[in-house]
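With one protein chain removed, the remaining protein chains of the complex are shown where they sit.
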Amino acid sequence: MKRYSLFSLVRNGINHHSNWDRVWRNPNPRPEYDVVIIGGGGHGLATAYYLAKEHKITKIAVLEKGYIGGGNTGRNTEIVRSNYLWDEAAQLYEFSLKLWQNLSSELNFNLMYSKKGVLNLGHSLQDMRDISRRVNANRLNGIDSELLSTEEVKGLVPIINTSPDTRYPILGASLQKRGGTARHDGVAWGFGRAADAFGVDIIQGCEVVGIRQEDGSAVGVDTTKGYIKAKKIGVAVAGHSTVLANMAGFRLPIETHPLQAWVTDPIKPVLDVVVMSNSVHAYVSQTDRGELLAGAGIDAYVGYGQRGSFSVLEHAASSIIELFPIFSRIRVVRQWGGIVDTTPDACPIIGKTPLKGLFLNCGWGTGGYKATPGSGWVFAYTIANDTPHNLNEPFSLERFITGKLIDEHGAAGVAH
Amino acid sequence: MLMIDCPWCGNRDESEFMYGGEGNIVRPQDPESISDDSWSDYLFMRKNTKGLYMEQWLHSYGCRRWFLAERETVSYEILNTHKIGEINPESKS
Partner (left out) sequence: MRGAYRLNSGGRLDRDRPLEFTFNGRIYSGYVGDTLASALLANGVRLVGRSFKYHRPRGIVGSGSEEPNALVQLGKNPRTSPNQIATQIELYDGLSASSVNCWPSVKFDIRSLTGMFSSLLPPGFYYKTFMWPRFLWGLYELILRRSGGYGVAPDMKDPDRYDKINAHCDVLIVGSGPAGLSAAVEAGRTGARVILVDEQAEFGGSILNANENYHKSHGMNWVSSILDELKLMPEVTLLPRSTAFGYYDHNFVGVLERVTDHSSISDGLSPRQRIWRVRAKEVVLATGSIERPLVFQNNDRPGVMLASSVSAYINRYAVKLGSSAVVFTNNDSAYSSVLDLLSSGVDVAGVIDPRPKPNGTLPNIVRSHGVPIFDSSVIVDVKGSKNIRAVELMNIDYDSKKIYGKSHKLRCDLVAVSGGWNPTVHLHSQSGGTLRYDVSKSCFVPGINSQNEQSVGSCNGTFDLKECIDDGIKAGSRAAYATGFGVGEWSENTACTDFQTEDPLCPMWKVPSSGNESKWTKQFVDFQTDTSSSDIYIAAREGYESIQHVKRYTTLGMGNDQGKLGNINGIGILADALGQDISDIGTTTFRPNYTPISYGALAGPDKGILFDPVRKTAIHEWHEAAGAKFENVGQWKRPWFYPRGREFMEEAVERECLAVRESVGVLDASTLGKIDIKGPNATDFLERVYTNSWRKLQVGQCRYGLMLGEDGMVMDDGVTAKLEDDHYLMHTTSSGAGNVMNWLELWLQTEWPDLNVYLTSVTDQWATIQINGPNSRNLLSKICEGIDLTNDAFPYMAVRRGVVAGVQARIFRVSFVGELSYEINVNADYGLHLWESVIGAGKNYGITPFGTEAMHLLRAEKGYVIVGQDTDGSMTPSDLGMNWIITKRKDDFLGKRSLSREDSIRTDRKQLVGLITEDPSTVIPEGSQVISSSSGSVPVPMLGHITSSYMSPTLGHSIALGFVEGGHSKLGEKVYVSINDSKVISAFISNPVFYDPQGKRQDV
């Protein structure tokens, strides 16, 4: 892999950028791999990368039915943070956040990880109790988190409406300064390029249509490009997890829901913090291009359609104007939807499955993007060692039998 | 924006309804006699079908009746709706 740098940019400028290396090869699938990862999103590509880098496994394929990064990786609102309530979740997301810090250099691909800070607003006394509880838990877990008064919120985001006369006044907020955004496409491409450099075969346009088993173990996958044998199989397909589980013959506690996001015209910088509100139901940040990137909650019904209902956008528009009255005349250019796999406790499932040799990484709901590097890292560990890492052990499928859920619905703020 | 045919009231906009998830999940007759596994299956495991899905909706800003709808989860087309307990001859899922 030829490295990217200002120097290489200048050098390539001389011959009109026609000699750059390919970011990844376009290989045909080999008949057999040590590990096949199904799903070429951020999580799948990160898993392949860490399998190769940390565990020295070389014969790896990532199978992607469309183009890499085309699912939720490329459809989210780019928010990165780790201020989760429960220890298990906080530690996993914090591990991920630490990986983000150095990821651009490590992958030699600028992911534009921008520590602009993430504000979670509180609008009721109960919101503020929940926020305090989370801030305190975060700090004791070693995660930076601050409790802000209304005035401090106003100081940080002068354009926000902190009037006490609004329907749901802002009573305060939590702030995670190391939180922020990172360029979503770059994450898929950066991991893809780095994995490819380790010899990982990224096979796009290759849909898995069946999982073959022998003696209770997964042994390979039938794909639109033929049968591929695999010693181990990892599944990281987000909204389609149930479809894959059906192929393998087990059930999941997952519902797939549309999650919408949208972007406005680019305007000159007015908002340099990510602002999220759970009870007024919206989150907004401004991209480097100047667009306001926003989202809200999931659509209530199960949907695989990568689109949601207009009413979600209408409600969120009301919320955004409540928070930012000056955005009323700013225009929404484009809206789109991802499909997210939600679990009953709003926490992921990362680990082994009832089928030997088949590993599952799913259930991230609306929170998957920010976890990309950490998720890939622990999933790679789990696949390589046939046993979960301490960090993802609590996130097993068994917790739905024992009842040991990690309920991030309760007080964790919006899970995005 | 779905248009949902409430079997009691007729076609109404999605915003009048509340979603209730997978329909026709039967509560175990004697929960104490079944394993944690089976209880978990009832409690949490969902078909989440990509394709035809039987689900329950509440006409919450209307007649307040729960009913069943058979919906295609990719196209979102609703094939039919019917009252709880009614046998639906058109049902395909």
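First chain written, first letter: the chains are A and B, and each begins at residue 1.
Simple rule for what comes next: a contact is a pair of C-beta atoms (placed from the backbone, for glycine too) under 8 Å apart; a residue touches a chain by one contact, two chains touch by 3 or more.
Note that the structure is a prediction, hence the values are computed from the model and not measured.
Participant: Just name the one of A:G155, A:G249, A:P325 or A:P354 that touches the chain not displayed here.
Facilitator: Touching the chain that is not displayed is residue A:P325.
Participant: Specify the residue from the set A:I38, A:V80, A:V118 or A:V135 that touches the hidden chain.
Facilitator: In the full complex, the listed residue that touches the missing chain is A:V135.
Participant: Please identify, in ascending order, the residues of chain B that touch the omitted chain?
Facilitator: 1-3, 13, 18, 20, 23, 26-28, 30-32, 34, 36, 39, 43, 56, 58, 60, 64-66, 75-76, 78, 84-85
Participant: Residue-wise, where is chain A in contact with the chain that is not depicted?
Facilitator: 4-6, 8-10, 12-18, 20-26, 66-67, 69-70, 74, 87, 91, 102, 104-105, 108-110, 112-115, 123-126, 128-137, 139-142, 159, 166-168, 183, 185-186, 189-190, 204, 264-270, 272, 287-290, 305, 307, 309-310, 313-315, 317-322, 325-336, 344, 399, 401-405, 407, 409-411
The definition used in the following text is that only the chains that are shown with their structure count from here on.
Participant: Please give the residue numbers of chain B that touch chain A in the complex, ascending.
Facilitator: It is residues 1-2, 14-15, 18-19, 21-22, 36-37, 40-41, 43-50, 53, 55, 71, 73-76 of chain B that touch chain A.
Participant: Tell me, which parts of chain A touch chain B in their complex?
Facilitator: 240, 242-243, 251-256, 300-305, 309-311, 344, 400-402
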